[in-house]
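What follows is a structure written as structure tokens; I'll ask about it next.
Every protein chain of the complex appears in place save one, which is left out.
In this document, chain identifiers A, B and C correspond to the written order of the chains, with residue numbering beginning at 1 in each.
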Amino acid sequence: MNEDAIRTEVRAWLEANWDSSLSLVEWRSRLVDSGWGMPEWPRAWYGRDFSSAQARVVQQELAKVGAVGVARTGIRLLAAATLLEHGSDAHKTKFLRPILTGADTWCQLFSEPGSGSDLAGATTRADFKDERWIVNGQKLWTTSAHHADWGLLLARTDWDAPKHEGLSFFVIDMHQPGVTVQPLKQMNGHASFNQVFFSDAVVDPEHLVGKLGNGWAVAMTTLAHERRGADGMRSGAADVGTAASRTGRVHDEERKEIETVMAPYTWYPQRAGRVDLAVPRAKETGRIDDPTVQQELAKLLILSSSAEWTARRARATQQLGKPQGPEGSLGKLAASHVARAAARVHTLIACAEALLSGVDGAEHGVIAEILLSVPAVSIAGGTDEIQRNIIAERVLQMPKEPRFDTGPFRDIPRNTQ
Amino acid sequence: MNEDAIRTEVRAWLEANWDSSLSLVEWRSRLVDSGWGMPEWPRAWYGRDFSSAQARVVQQELAKVGAVGVARTGIRLLAAATLLEHGSDAHKTKFLRPILTGADTWCQLFSEPGSGSDLAGATTRADFKDERWIVNGQKLWTTSAHHADWGLLLARTDWDAPKHEGLSFFVIDMHQPGVTVQPLKQMNGHASFNQVFFSDAVVDPEHLVGKLGNGWAVAMTTLAHERRGADGMRSGAADVGTAASRTGRVHDEERKEIETVMAPYTWYPQRAGRVDLAVPRAKETGRIDDPTVQQELAKLLILSSSAEWTARRARATQQLGKPQGPEGSLGKLAASHVARAAARVHTLIACAEALLSGVDGAEHGVIAEILLSVPAVSIAGGTDEIQRNIIAERVLQMPKEPRFDTGPFRDIPRNTQ
Amino acid sequence: MRFHFTDEQTQFRDTLRRFLQTVSPTTAVRRAMVTESGYDAAVWKRMAHELGLNGLVIPEQYGGAGFGLVELCIAMEEMGRSLLCAPFLGSSVLATYMIRLAATDDQKQRMLPALAAGESIAALAFAERNGGFDASSISTLAARVGDRYVLTGEKFYVLDGMSADALLVVARIGVSDGLSLFLVRPDAKGLTRRALEVIDPTRKLAGITFDRVDAELIGDADTAAPALERTLDLGNIALANEMVGGAARLLEDTLAYTKMRVQFGRAIASFQAVKHRCAEMLLSVELAKSAAYFAAEAVDEGRADVDYLSSLAKACASETYLQTAIDAIQLHGGIGFTFDQDTHLWFKRAKSSEVLFGDATWHRRRMMQRLPAKEVA
Partner (left out) sequence: MRFHFTDEQTQFRDTLRRFLQTVSPTTAVRRAMVTESGYDAAVWKRMAHELGLNGLVIPEQYGGAGFGLVELCIAMEEMGRSLLCAPFLGSSVLATYMIRLAATDDQKQRMLPALAAGESIAALAFAERNGGFDASSISTLAARVGDRYVLTGEKFYVLDGMSADALLVVARIGVSDGLSLFLVRPDAKGLTRRALEVIDPTRKLAGITFDRVDAELIGDADTAAPALERTLDLGNIALANEMVGGAARLLEDTLAYTKMRVQFGRAIASFQAVKHRCAEMLLSVELAKSAAYFAAEAVDEGRADVDYLSSLAKACASETYLQTAIDAIQLHGGIGFTFDQDTHLWFKRAKSSEVLFGDATWHRRRMMQRLPAKEVA
């Protein structure tokens, strides 16, 4: 199907169906069922087997009339991609549609207090008793768990198998007595994540995803989509801006949806260091006349500009379909450097004002929030240490770390809590 | 023997024997035979079994009349200490006296092209044939090898034993056809070290020091004395200054001795960064008025002063006989930081002049020599990486690196050259 | 210079450490830091009565222990380790030294014994909205009215200003080039004070406005500037010692955590990247300690380059404490960023200490202005 044919068909369909006075779920139900919501998906599952180039054309047409797309917030699309690849037909039938319409909310239950960088070291256990899986343990860093309907759960089902081979992947119903969700407060005062406790929580046997013991491979699919999504999230942010002015019930509901999901993350721009504030603040405070401030500001601008240009180089290469160079793996580590440099500069500009926060703080507390949030940037989503390992091993082809976690999981040293 | 008694006796002996018109070796022969040259050594070997406190008193008395001490330059005293601890009586009889009088010069043959940080990985081989040890291989970073009479040689005598257990320690005669000494030119143009090539060089069987296969333990003794000597060398440098004005044949010959030994090391102060030049140069060039120069200068002064004070804390603790704190193990790593910061500051002060060297260069080329010598400070005598390992493992009690060099040496991966 | 602590000093440190382990575990810190005053009054009394800490550097004739800065700095280092929440730096260091340096004997007699006894808390109000920690930044105005003065202006960043019952306010009489010191009671008419929202809840700051507030001149008019500078030099040295105490504690806690925390089947302390980072942390902490100790000893030995050494110690401690705190959070991983884990408490103290009484850049510039003719060593 060529570009023009797609455009014609989408336009015709939109003319007949797009209606901003519908409820969000109503509209998305139409969209999903039509196959225009996820055209790159298979025909059998709400899609049209389109290439990503073809899908982009559909996207453009939707954007032109301001039509709302499928639900993409939270980890919905990670869940969908995982189920699409590893789920049974029953899973797909049950879960995919309410994911895309936004009716159901999902959360990811991988990290644990004892396994952060080392996800495969999970010790949350699922034991098969009386024809059901009984889950016990604790998960951490779970976003949106407090309003999730379903969770993607990585749990250990075999303690005698090697570490990566004793894990299984489940879909767990979050609305049950055995699941307790608690907010996890961070040092900057926000509580963007949850801890989830399982105490004899129950999973139906048919909610095992993939084969028993194959959970690590399934989780890797989720994580691969998460990494790929990091770029998408950034461009998504821009969409929100343009949608802000649109009227109609569907838009109102979408804005609320985004707002709810984004609420715990208002500090994320601060975590990245808010380089955008540096020069304006230096000018406003007059600190830009201080030669030391100039030097540090310039260092920051060099770092952030060159990091941005490096990301653009990576994207250009990708868009040209050329083999990715090393520049594609450096973004996360570069972001840590940028954020730390930004925190330094903001402190230098603020001088004594760096003592204050909240209403007394510079920029109504935003500067203080930067200073208290930047430490997370080099930890969340893979520490700098893990990033450097990955760059060294995958990009620079240096030897892998020696393994100390082979053999039966039962015998591998692990955290005791 | 109490302090006063020592003073009285030394004074009397000096009155009778000290004569600055003697040749250097003549005078030192008297001194060594009297037991006043190395009073902390055993009575059986030119000493008096003195404590180090008692020995200091003797030293003070010699200094008072300006009497020259035993030969201490080069690695003589490391050789002596090693032989004193591990050598046979025959070794002691043959070697100790000419070491102390300065008649013989020694060199240390441990490092190899293939074993730098990993000294115990030495592959220079000694094979026992026809009642003699036949040595083949190459040593590197050997100081004074070009005018040495004897060498302390670490060589592999057993390739099936574990790495550290297949080494033996020898004294090798450097004046033989099988030994070739070549200067090793460095990036700063100096050639302070030698490469030594052994091609069927011969060692008499009686020149094995310690037991066969026990060479690593013997070498560790040498290295322990080398580390302890690092402080002594610094204070020794001050002595040279005061001796400069003294007249008499013995003083002339001592000055020549020191000059010869020190000649390859004129760049060592530059390697350490010449912090002493930073403020004077900044003032002289007017660069001290530049706020950025001020900041970098201050950072350098903070670093170098605090490193110096840390060394003083370590020395004070040692002199009080208290248990050494962590501050004692940090000097070498601190020196790397100081030198690198100094190189930065010297570049910053010099601006375009940093392009020049030799007669055109700042301070008649001294600044250029700093810039080209500082890279050695974090490598020579144990790289920064090795120092950080040592601090982490010995001071902070963190786990040791996993070992990949166990089992027969023959089977351990090693460099192929 | 001695370069070591005497046995008595070491004993003092040990006593203090035991005391602080009891009264200032992080559970206590978390309790105190959410209060407006920011400290536990019972602990404050015990500090005075059991250990004589509050009057450590108050001369014996005024009821104090008459110790030197070295002993004070030992106390500060231990308080920094345990993150003690108390108006010690504001009252027992800054205000105390300012009174010692500026007040008349009669005024000392009136103020110091109560401070030593833990019955009074004083705060030194000098900085203003502009945030400058030096004499030239001060513009609060004093006008003479009979025997007394009235003050008009605003003080900001007043350390322990909310808990103080005596405010020592630095102001200018008219258009004078010199500064003068005044005693003001916080309940005086025309005075408004409020707690500032701070980044570090363990270090309380106040903002105080004066609208023709009655004040008593302390010492002589127009002569307070040198006393203020000296007080800040001593305060910076004390603060630097507090900071290295905090940094050392962070390193210890981090080491313990990395040795206990297992990932990939091994303690994370066994990863070379972790080992090397800890080695560099140790180096940085020991260097900063040396600078902080040296500066304190220099004061007690009457050296002339205390201004230079004070700025050196503070600049060094600023960089070290913050970097150590950053590293500590990093090595704790995700858990280190949570509120329930304790690392962030020291991180916030490191942040506030970094800029209090001037940041590293400011002190480095000052170092170069006060560079002794012959460099120190």
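The rule is simple: a residue touches a chain if its C-beta (ideal position, glycine included) is under 8 Å from a C-beta of that chain, and two chains touch if they have at least 3 such contacts.
The structure presented is a predicted model; accordingly, all values stated were derived computationally and were not measured.
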| item | value |
| --- | --- |
| Contact with the hidden chain (one of A:147, A:227, A:313 or A:364) | A:313 |
| Residue in contact with the excluded chain [from B:65, B:90 or B:412] | B:412 |
| Listed residues A:24, A:297, A:343 or A:379, member touching the removed chain | A:297 |
| Missing-chain contacts mapped onto chain C | 271-273, 276 |
| Absent-chain interface as seen on chain B, which is shown | 111, 113-118, 121, 140-141, 163, 184-187, 189, 292, 340, 347-348, 350-361, 365, 368, 371-372, 375-376, 378-380, 383-385, 388, 401, 403-406, 412-415 |
| In chain A, positions touching the absent partner | 279, 288, 291, 294-295, 297-299, 301-303, 305-310, 312-313, 315-317, 320, 322, 326-327, 330, 333-334, 337, 385, 387-389, 391-393, 395-399, 401-402 |
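In this section, only the chains that are shown with their structure count from here on.
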| item | value |
| --- | --- |
| Gap in Å, rounded to a whole number, between the CA centres of chain C and chain A | 43 |
| For chain B, residues that touch 2 or more chains besides their own | 291, 295, 402 |
| Residue list for chain C, restricted to those that touch at least two other chains | 266-267, 274, 361, 365 |
